[in-house]
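Let me begin by handing over the structure; questions about it come next.
Rest of the complex left out; these chains stay put.
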């Protein structure tokens, strides 16, 4: 974990609602892996005009790492960024996702959340010939996917978080990652888990992973504001997350 | 530098820089390793510790505000003996003294904690945290119980009780007063729609706490040092507390937003005044400088001067 500077090198609109920022980052961040995030804060060149609004850093999950120290971030198009903007970055935050060894089929869920935390795995998994299904639930259904690789199957869930062929999709998937938030993420994950269990009564350990995106005050394990209760243990979202096994996480 | 930040006497705490983190901001030991140069700080103040383990708060813990936050963590910690067991090796390796923040629960528990801590050489001093709305008699009893320790005792006062408690706690044996804990407030959680209460942090707390320090410095006996705390977000903020009579300062949530700010404040007040852009050495002009900019500057060494 270290702090470094980055700057916005390029901004590209990818669809009606989203834009992508190419960040030129410190070389220490080029080994970033899917699941790891950055804590970003806009700064001025001279460091003399510190602004404290917004106060905390934003949690950014890169969607791609390009060659030559470029990390790509996806942001709502309405966010106001300018090329050349300087950033202070703390990272990498969190642990890389751990995939099953013999992963063939993966199910990704975005529920009332941008799928951003799930996008960085797409390219490497496709390269490994893994089949990917992305289910959009709740407000995530408004997310346009035309800029994502064509090989990905995209499903719009119903209002009750189900979709047709759900039993089949679940049977077929070797592993599930569900990104939720902001809001009461644990309740959202509880809902997803309930719907899953109704369709598949054996949910093995590390089969469904919840991906949390709550705002992190410190991001380094100091403040303990992000503490979670797991079966028999306490974990920190910032240090041990963002993915937690839903069979052990204590959901509200 | 050598600054005595507790009442002079057999056991007193001397730091080399009058800047430290506030309890709850830097964790129990070295969470900020790699981000902050610990040996530039005066001391480490740990997260709050209770004798028994405490669970994290349920419900909303964080609400972003305009230039600030509301926070309610519940002070989770695994209890005093586990905190000591898990961290004492790291404390021993740290280049600065460790001040353990002890939550004042009951007179018995505080006394018990004092006995345990007197045997822990890695802890240089204890800071006692008092709950909000505490009655004066109870606060005095808690401080008196903690003052039985051999180690220097800092008392951190609740924001709204500062004027009411300061004199009595100095008399009861506090070797320094920390003014103050963050004030409690109420804000609406936009997700749940509920009003939530917790501590309020942000730069606008500084003028409020600074006034308390200025006034109480004029009222409290000179031999009791005051450590200023509240809303410090820059070296200038920290210097204002020193000017108002504080012997040292504690930086709170600014560290989360900009970790190097704590170090920058410590360098500044410690005499390593952060040099400016021009003509400075690469490694010192700005502690936040990352490799990106370093490389850029090396590639075009003249560019720096032109800015």
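Things to note:
Order of writing sets the chain letters: A and B. Residues in each chain are counted from 1.
Basically, a residue touches a chain if its C-beta (ideal position, glycine included) is under 8 Å from a C-beta of that chain, and two chains touch if they have at least 3 such contacts.
Keep in mind that what you see is a predicted model, and the values were worked out from it rather than measured.
Chain composition of the whole complex (per this structure file, using the shown labels): A x2, B x2.
One rule holds in what follows: only the chains that are shown with their structure count from here on.
Separating the CA-averaged centres of subunit A and subunit B is a span of 33 Å. The part of subunit B that touches subunit A in the complex is made up of residues 24-27, 31-35, 47, 55-56, 61-62, 64-69, 71, 73, 76-77, 191-192, 202-203, 233-234, 253, 255-261, 277, 286, 288-293, 307.
Subunit A makes touch with subunit B in their complex at residues 1-7, 24-28, 41, 43, 45-47, 50, 52-57, 69, 88-90, 182-184, 214-215, 217-225, 227, 229, 234.
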